[in-house]
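Of the protein chains in this complex, one is absent; all others appear in place.
Chain lettering (A and B) follows the sequence in which the chains are written, and residue indices restart at 1 in each chain.
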Amino acid sequence: MSEAAIPLRQRLWNPEARLAYVLLAPAVLVLLGFMIYPIVYVFLISLFKTNKLAQFKEFVGLRNFVNQLADKEFWQITARSLYWTAIAVAVKTVLGMIVALLLNVKYAGRKFARMLFIVPWASAVPISAILWGWVYHPQYGLLNATLKATGIWANPPTWLGRPLPAFTACIWVDIWIGIPFMALVFLAGMQAIAEDLYESAYLDGVNALQKFFYITLPGIRHLVLIATLLSCLWTFNDFNTIYILTRGGPAGATDILITKLYKNAFEFLKFSPAAVMAVVTFFILTALSILYARIYFRQEQAS
Amino acid sequence: MKWRNRGKPIAVILTVVLLAFLLFPFFVMLSTMLKSAEEVYTNPPPWIPKSWKFSNLIRLWSEFDFAVYFKSSLIISLGSTLLNTLLTVPAAYAVARLRFVGRRFILYLFLVIQMFSPVIVVISLFKTMASLKLLNTYLSLILANSVFTIAFTIWMMNGYFRSIPKEIEEAALIDGCSRVQTITRIMLPIAVPGLVTTMIYSFIAAWNEFLFGLTFIQSKQKMPLVLGLYNFVGRWTTQWELLNAAAFVALVPVLVLFYIIEKRLVAGLAGGAVKA
Partner (left out) sequence: MRRRIVWVLVLALLLAGGFAWAQKAKVTFFWAMYDGLTEDFRESLQDAFMAANPSIDVDIVPIDWNLMQEKMTTSVAGGQPPELCVIGTRWLLDLMSTDSVLEVDKVVSKATLSNIAAGAMEAKIKGKLMGLPIAAGARILAINNDVTKVVPKTMEELRAEAKKVNKPPKTYGLIMPGKKFTELTDFCYYLYSAGGDYFAKNADGSYGKCVVNSPAGVKALQFMVDLATKDKVVQEGYLGLNRMDSHPIYYEGRAAYVMIGAWVESAMKDIATKPKTQYALIPPFAGQKQSGLIITDSVAIFKKAKYTKEAGKFLDFFYQDAWKAKFDELVGFPPVTISAGKLPQFQSPLYQALGKAAMSAKGWPLIEEWAEASDIIWDANVKAFLGQMSPKAALDEAAAKVDKIRGM
């Protein structure tokens, strides 16, 4: 019986739906209860001029947006946010997958290895950023000292001082922090793939690469989608890493939307431009999510 | 099983190499936390400290009250994990198994929330907590943490629940189980790897949460560990040896917890409940 044939009332209020609402209520209430006000507030502020206490002063409609969009720097920062996210998520996913595959192999001491791989994730992001800053320190940092001493790189760059090395340094820290999460999610998914699939593949003479692409990957496809989508959202808004390592420097070479937003709100007390950036972030991420969700739901129906 | 053992040696070697590379900053941490103040400021910096100052670790407890920070973090993290699990499991089951109008919308909604970084909402959340008289309470952090981790945990559990074949549930329902019983007695045990993943995620997210801890907590007695680490970041200098020691100490419980729980991740459908 097609959905359209069922009357709306019954579709909304049958026993199954009722149970669903009850089960969903706690989570939805908590979420909306706490987030509705901040989200509405951010959207409203972007349409107003505010004072230094983030209070509304004057309705200016879309003027804040026009001002931002006319600023060349804004576009540079937005573009940077996009490729920052793209590169970081891509590398995180690939490395996470490799790590997950490695940890899926049984050997003595695997438990210990799994624990060690968690280290980048087990430390708080601001602390990791501060400690990486120490690793990158031009005079006391062990990175350049080791590179020079072992001869791997005789003249390493001043990591946080020049535009390209700074960007690379920041993005590597973000990737480093993100690998364990990816690995964990993929690994847990790999556990759910039935052993006999691999067994029969072995008997059929399938090689390792084919096993990966035809059994493992399809088996965790939905997890890869969710993990990369969420990672995109989180990476786009990764504030602490860049702010602590370079404050968006040198001369704005590592500024992304979220760091610029923070500076506007908490350093300059200009809450309206900050809100505009938050709204722009929202639209970009929504577009991304819709794209992802389409793929996800289409794949859900197929399975 | 012969096919299993073939990849082993390569995997082990690769693992060691990758670990050595990834754990570089961790080694730096171990090296720095055992140094004295002036050894920290030596160029070129040595890997092995001349004299091993374990006193750096001891000072955390004797001089800097780290036990207090530890207790706070523990309460906040356990509370957040508990609340998150209680909210997530029913919601994820509903989204995974039940048919109702707005199912896709709800999933979208949870996703949309993730688009707002804590930085953006912190001031408004502060006002909300203030009006609920929850400022300077553990509950404010427990709630805030749950809000920001629910989206992920629900999507994750949704995925895990969906990967369980429907036949098991249907068999149970035919046998006379209620819906709730199928969740607790059948779905959850099978989805344990997923559940453990989401619980670890909640715990770590809460343990390492920084912005809300800074904003909502007003008294030192309730400050979480991450904030305690900032004791060593001064205005004129940073006490690197103590900071690294503190970061190490903050890290260890998470690693230990993970080590203990890791077994559950391994238990999958290997029990053979269902053939593919």
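A few notes on this one:
The rule is simple: a contact is a pair of C-beta atoms (placed from the backbone, for glycine too) under 8 Å apart; a residue touches a chain by one contact, two chains touch by 3 or more.
Treat the numbers as computed from the prediction; the structure is a model and nothing was measured.
Of the listed positions B:Val89, B:Ile106 or B:Ile123, the one in contact with the omitted chain in the full complex is B:Ile123. Of the candidate positions B:Leu134, B:Leu188 or B:Ile261, contact with the hidden chain is made by B:Leu134. As for the chain not pictured, it touches subunit B at residues 37-38, 41-43, 63-65, 79, 122-123, 126-127, 130, 133-140, 214-215, 218-220, 222, 230-231, 233-238. Annotation for subunit A: contacts to the undisplayed chain at residues 51-55, 136-140, 158-163, 246-247, 249-252, 263, 265-270.
The criterion applied here is as follows: only the chains that are shown with their structure count from here on.
As a whole-number value, the distance joining the C-alpha centres of subunit A and subunit B reads 15 Å. Against subunit B, the residues of subunit A that register as touching in their complex are 11-12, 16-17, 19-24, 26-28, 30-31, 34-35, 37-39, 41-42, 54, 98-99, 102-103, 105-107, 111-128, 130-132, 134-135, 139-143, 145-146, 148-149, 176, 179, 181, 184-185, 187-189, 191-199, 202, 208, 222-223, 226, 229-230, 233-234, 237, 239-240, 258, 261-262, 265, 274, 278, 281-282, 285-286, 289, 293, 297, 300.
Touching subunit A in their complex are the following residues of subunit B: 1, 3-4, 7-8, 11-12, 14-15, 18-19, 22-29, 31-32, 40-45, 47, 86-88, 90-91, 93-95, 98-101, 103-104, 106-117, 119-121, 123-125, 127-128, 143-144, 146-147, 150-152, 154-156, 159-160, 162-163, 179, 193-194, 196-197, 200-201, 204, 207-210, 226, 229, 233, 238, 240, 243-244, 247, 250-251, 254-255, 258-259, 262-263, 265-270, 274-276.
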